[in-house]
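Since the structure comes first, as structure tokens, the remarks are kept for the end.
A single protein chain has been removed from this complex, and every other one stays in its place.
Chain IDs A, B, C and D follow the sequence of writing; residue 1 opens each chain.
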Amino acid sequence: MSTASTTSPDISGASASGPKKQQGYWAGVGSRVRRDKITLICGGILLVMFLLIVFAPWIAPYDPLQGSMARRLKPVGWQGHLLGTDELGRDMLTRLMYGGRYSWFVGITPVTIAFAIGGSLGILAGFVGGKVNMLIMRATDVFYAFPSVLLAVAISGALGPGIFNAILSMTLVFIPPLIRVSESVTTSVRNLDYVESARATGASAFTIVRVHVLPNVMGPIFVYATTLISVSMILASGLSFLGLGVKPPTPEWGMMLNTLRTAIYSQPLLATLPGICIFVTSLCFNLLSDGLRGAMDVRN
Amino acid sequence: MLQLPTMPDRGGPAQPLLIVKDLKKHFPLKGGLFGAGGKVQAVDGIDFEIRKGETLGIVGESGCGKSTASRLIMSLIEPTDGEIIFDGEKVGTSALPLKEYRRQVQMVFQDSYASLNPRLPIEESIAFGPMVHGLNRSRAIPRAHDLLTAVGLAPAQFAHRYPHELSGGQRQRVNIARALALRPRMLILDEPVSALDKSVEAQVLNMLQDLKAQFELTYLFISHDLNVVQHVADRVLVMYLGRVAEVGPVDSIFDAPRHPYTQALLASRPSMDPDQRRTEPPITGDPPNPVNPPSGCRFRTRCKIAEDVCASATPPLAEVAPMHQAACHANVTASGHSLAPREAA
Amino acid sequence: MMTPQTLVRARNLNVKFVSRDATVHAVNGVDFDLAEREVLCILGESGSGKSVTLRAIMGLNPRAKTVMSGELKLCGEDVIAASEARMSALRGRQASMIFQEPMTALDPVFTIGRQIAETIVRHEGVSYKAAMARALELLELVQIPSAKRRLEAYPHELSGGLRQRAMIAIALSCRPKLLLADEPTTALDATVQIQILLLLRRLQQELGMGVIFVTHDLGVAGEIADRIAVMYAGRFVEEGPVRDVMRAPLHPYAQGLLGATVHAGLRGKRLTTIPGAPPDLRDLPTRCAFAPRCPMVENACRSAVPELRGPEPGRAARCIHVAQAAQAA
Amino acid sequence: ISAAQAQTLRVAMTTSDLPLTGGIPDNGSEGGRFAGYPIFDGLANWDFTKTDAAADLTPGLATEWKVDPNDKTIWIFTIRQGVKFHDGSTMTVDDIVWNFDRHLKESAPHFDTAQARSYRTYTGQVVKYWKIDDTHLALQTAQPFSVLPYLISRVFIVSPTQYKKIGNWLDFQMQPSGNGPFKVEKINPRVSIDLARNEEYWDKGRIPKVKKMILMPIPDANTRVAALRSGQVDWIEYPAPDSNASLKAAGFNVVVKPYPHVWVWQYNHTSDSVLQDKRLRLALNYGLDRDSMMELLAGTAKPSIGFYEKESKFFGAPKEMFKYDPEKAKALLKEAGYGPGKPLKLNVQLPTAGSGNMVPLQIGEFVQQSLREINVEVTHEVVDWGTMLTSLRQMPGKGAEPRRDAIAHGLPLGDVTNFYSQFTGMANKLGSNWSTFIHPKVDELANKAFQTFDAAERDKLIAEAHSVVVDEAAWLFVVHDLNPRALSPKVVGFNQAQSWYQDFTQLTVKD
Partner (left out) sequence: MLKYILRRIAYAIPIALSVSVVCFMLVHIAPGDPIDAIVPPDTPKDVVEQVRKDYGLDKPLPIQYAVWLGHVLQGDLGRSIATRRPVAGDLILAARKTFVLALTAAMFGFAIGIFLGSLAAFFKGTWIDRLAVSFAVGGVSVPHYWLGMVMVIFFSVLMNVFPAMGAGPGDWQWDWQHIQYLILPALTLSCTPIGLLTRTVRGIVSEILNQDFVTTLRGKGLRNRTMMLHVVKNAAPTILAVMGLQLGYLMGGSILVETIFSWPGTGSMLNAAIFRRDIPVIQGATLVLAMFFVMLNLIVDIMQTMIDPRIVRK
């Protein structure tokens, strides 16, 4: 073989420095996120919450189920109870920490499962196209024809209350939108020339999906899924509030909000604390996904 | 040094590298619930061949089916009809399975950005093909670096970059390197320079000429720029609305075009001389919609010499000069067109 | 003969875009005059600032982040100082603009007729009906077949050539004195491009408009320009009558461009190329911006931005080698 | 607020929907309180005039009743004459027989297939009934049953004329006709029952002083409080204990009165239940910290250590006097084989709200937590009150329902028939005793009691039976409710009776 380095001299000059500094895609996203204060703060808050929740059994000051009537409904800051106590005299901070576990779990699990299932189906539909696409998308249309809360409530209602059923029904609710988003992202990626040229090398469909499709569609699908987390958190706590989620005494924010409600006249701040937790979490997830979306937009 | 060997020449020099026979592609139109939409006749029966070592240029206006033809040849889409024969073997048969064929034919697209995976460093993009064909990574990467050098990009500086960190010209070089990575015998270049600035266009064109010699390639070069085609092609094929209007050696076509469309196309070129500006547009109107193309000769709606026969019969590709064919009734003996040559004595 | 009036006057025009991350110096000291009935072609590579210059003349760069300095007059009006209301009265009336992509430059959800008529209503205060009648005349003027039917058409229902004609009809609806054309034929097919070029040329002469025509295609410039300005990195690096610039450009960049343009007769030969890439406009160059790519570069090129200098009146280039180049020609 | 409204009493009930208005109200005793006695009368009514003692029966549509001295199984009711139904028809003895047909005669065209079964507890003792003459009605029981009038008081008499006009019970509910002090003016499904005063009520002393009464179902305790405080209603049932202080501070009257009520876990005594083990039943009763719960309930309840209150004449002298003794509880559990390593696991059905259930979630959670300290793990199956009522009518282990060890709720003990329906094997046969507590001694004593027509003797026998119930720890006794309700200061003249039912005829609503 001849040496491949015999090149015309006039082109070698073109190797002047490119328009931008050398940087990987994710590194670029990272640096953009790092410059975005709001996203950072939200990420920070969520991280702190996450740690508090995960390590609740080790760091929570009290037993979440252990109360005492002698200290029921004490205000925020009362004698070693940083956030007061609930209607059965259990430490609010502790319960909020434990409650977060369930709220986060019930909020995030359906999105995660739906991300896996809906994402796969959507990518499949988008990549394979044709009849498969038709089949999957028409089925999706049917579930799209239900308002989401209604669907979740109806399925939960039919299945009966319980954490598992709540997760199941919410998963069913989130699968269709995830299919739609991943299908459209995949379809647009599939028609890009680089996928065509990968096909032109004779690569198998699996390799093409793995190397060329997945890395390019996961980002947008993931960001979309994070926006769903906020919806999911609210929906999950709503289901608990309706009694379709966890059972007492398991602390869960929606449930706590429900049982503490009657105390709103005597301890207004206390009674709104679980609501504030839901609000802040959902807000942070929303802002975080906004920030992520912005940072992942290569046009920036 | 290059671990993937070139495929051997099977048919010998006289065997055209690629023969396209009656290739057709009709896209059904979307939107019809009951499939009642029409169809786009993007490519409607084209025949041509490419000889070993030559550059066949395809010109034609936007939407005439150039890209569709190249995708058909690349087997990226299923043809509605027709067949492709590569070096004497029908593509897709056991004699020439698709995967093997694809090693021998590669493609460069117009949009340099869309043809590179934005999440892969360019060395990975280039190494992808060889790895698909069984080369392991540790050998594919150095090979990618060699190819980068070959297209004039210093690997040390560029190998790890991502597509968005390159200029348009640099990206197009990467695309060319990627196409060469499988050591193909033929390269389909679908408007490889249309999106580039003039100064960069020249760089890439020069480089393509060098690479052709260096890697013993055959080019199918698609462009809508007549000047570029004239510059690079040995033979030229003019397409109009999914059909071949004229095909022949570059000089013959440019000096003595026989199809009114080719003539108009040539006459539409800016003059490059302020003192000899064009005064009359050679033809009027836009190309018609390929969904319901005109009957007979597809050019007749804009043709200055169109007659009744042009609407009723499709003109065959007829020899008008050595190696030069044109599909115009005016060139076909006894076609019924008033300008047609009389019956030979 | 009446003395030609100056339609556009630019002196040391600078346009920069300021944002949190960076400042882009898109136009860096441009001087030129455009007389009535004159056609000026601005030629240059992508990103050289052609469109920004055009938009600056119309005051159409995004207000929030654009900083303009120098002098810029449009039909006597100081564009840099003028209020939005003042500019809006000028736009479409004294000066109009057409764009490269007629598909995106037309509002997709309004009919062609409506889009023409609303300009006439705005500037001439006539009734909508009268404006529609004028719109029909205009469509006929730009040679749109079955104009009456096309009045009711939406942009997506027209072919590329027709869309561009409609765009021209909109631009000409109030008989402006100045037409700014930003690569109006680049997106068109060769056979259509020549039709549009000829149409523009005819209309320019019939209506007596001044035209600034932006293109990166030397051939197109040759078809339509009276004068050519070659732009590089936000500056005019060469300016002169079309014949002179096309035959014997003075600036090495313009020479390179001419050499790199593929045309008949170069077959089999290597094309001349300009190595390297244009500079990053985020740092304002303090030297000849072309120096890194210039085959004739000298130390002097790297110390300061060369002045515009010309061997004869009406011709000029920003290069210290102008004299030599003129000699060689 | 207009003058017309001022004559209106607007009541927020705790039910999740309107109680049925066809004369067989659902939603427990609250249904009877609002969709029963105000609209209909029974043969016997309740006497609300004495508020210092538990309410007792008073003549209603029957002016008097007595047992046939020759056959103690036959009761003779003298029917009040000239009483008019709301539709204007005059009530006859035949009408009353017709009403019993509705409940008992499956072949009757108007037999109420859908509802009759839910009243079997009250009607099940009657085996035969007939018209003696135009003023007398006879009811016959299988064996002498001295407390029959208490049961029969629940059988509301409706107008056959109206029924015949309408043709089915479903539509009858929309335009019912009885002879109570209030007439139904309009039913707004799921929104309200609008009642108007019955000017023709036979008891002139109980013609309502208010013109109208509007009953609204507001299951959410907070919404009830908000509705009262914002002046949308004048009367709310069961304000959440935690809002009482603020209600009082805002000038509302929170009225409490002892009434015959107990909040319990009804244990499952069927053979597959762990709670067949008496030690466990006792342990739970000793392990529950009732006194602390009083804090939670903020003065709206008092601890319960038996079905009847300690002060009741029926309480008797049980050996086990449950007071909080976790050590004893743990010891009992250990004896039964449970301990820290092996907690006793119980599944308990708990309603979300409902008549007499107080704040079930909070109480339930409290019990759960209190029992956790003696290593008893309670899981709750939280259901709607209506669902629970259905569960209560099922026998445990039947059907598709999950196994549960107890059902937690509040229930009435207004008269001795409640004891009968909850703790006797006879009642169990009628399918009203989910708990299925059957004890030969109790059955024997109760049987004797219900055949004794001497009241004092009867009370003694029941007290004795009750002692056995307590000693057997038949249920987990939790609290006695004090029947709190909050009234707008505009409501005057309300005297809360010590009863599940209340009198709405004597009060007025000020402007």
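Here, a residue touches a chain if its C-beta (ideal position, glycine included) is under 8 Å from a C-beta of that chain, and two chains touch if they have at least 3 such contacts.
Just so we're clear, the structure is a prediction, and the values are computed from it rather than from any experiment.
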| item | value |
| --- | --- |
| Hidden partner chain, touching residue among D:81, D:188 or D:276 | D:188 |
| Listed residues C:106, C:225, C:288 or C:325, member touching the removed chain | C:106 |
| Which residue of D:72, D:117, D:211 or D:328 touches the chain not shown here | D:117 |
| Where the unshown chain meets subunit A, residue by residue | 138, 141-143, 145-151, 153-160, 230-231, 234, 237-238, 241-244, 254, 257, 261, 264-265, 268, 272, 275, 278-279, 282-283, 285-287, 290 |
| Where the missing chain touches subunit D, by residue | 16-17, 20, 113-114, 117-118, 170, 186, 188-192, 216, 218-220, 222-223, 225-227, 229-232, 352, 383-384, 386-387, 390, 393-394, 399-401 |
| Positions on subunit C contacted by the hidden chain, ascending | 55, 58, 60, 64, 87-93, 96-97, 99, 101, 104-110, 118-119, 122-123, 154, 156-157, 167, 170 |
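Everything below uses one rule, namely that only the chains that are shown with their structure count from here on.
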| item | value |
| --- | --- |
| Pair of chains joined by more contacts [C-beta pairs], A-D or A-B | A-B |
| Chain centre separation in whole Å, for subunit D relative to subunit A (CA means) | 48 |
| Centre-of-Cα separation between subunit D and subunit B, whole angstrom | 90 |
| Residues of subunit D touching at least two other chains | none |
| Sequence positions of subunit B contacting 2 or more other chains | 167, 169, 203, 206 |
| Contact set on subunit C toward subunit B in their complex | 45-46, 145, 159-162, 189-195, 197-198, 201, 216-220, 222-223, 225, 242-243, 246, 256-257, 259-264, 266-267, 270-275, 277 |
| Contacting residues of subunit D [partner subunit A, same complex] | 221-222, 225, 240-243, 245-247, 289, 292-296, 352, 359, 361-362, 364-366, 368-369, 372, 379-382 |
| Sites on subunit B touched by subunit C in the complex | 61-62, 167-169, 197-199, 201-203, 205-206, 209, 224-228, 230-231, 250, 254, 264-265, 267-275, 277-287, 289 |
